[in-house]
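Everything below concerns the one structure shown next.
Every protein chain except one is present and positioned as in the full complex.
What follows is chain A.
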């Protein structure tokens, strides 16, 4: 799972692959019919062997169902792409906004870091005090 741009990119690539797959399905699984009585289906001969059939027909209902499914998938994928696009980070920010935000964050980070150091120092001090107290405890 990459960043969102890469996700969009991948989704677009998948959409392109789905295009090919859909065309291939139509090409391969349609019901082979002649348009007129004179038409013949051309099958190339290959030295006696029966060539693999060019069309592997599906029953009409299955073919229709397949078409519907493929089209639905295409549309879903397209909508997914649009959703991803609208989810791209910082659409409302311009480059200047970004630079300003980054500068502010930098300042805040510096302040927070110095506060942390202070707290650490305080902790070490209290630890030393506690240590001293524990050491000085003796049985009466």
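In this text, contacts are C-beta pairs under 8 Å (C-beta built on N, C-alpha and C of every residue); 3 or more make two chains touch, one makes a residue touch a chain; residues count from 1.
The rule we apply is simple: contacts and distances are computed from a predicted model.
S.K.: Which choice in "Mediator of RNA polymerase II transcription subunit 7", "Ras-related protein Rab-3", "Bardet-Biedl syndrome 1 protein homolog" or "Transport protein particle (TRAPP) component" gives the name that UniProt lists for the one chain left out?
M.R.: "Mediator of RNA polymerase II transcription subunit 7"
S.K.: For chain A, which residues touch the unseen chain?
M.R.: Touch with the absent chain occurs at residues 3-5, 8-9, 12, 15-16, 19, 22-23, 26, 74-75, 78, 81-82, 85-86, 88-99, 101-102, 105-106, 108-109, 112-113, 115-116, 119-120, 122-123, 126-127, 129-130, 133, 139-140.
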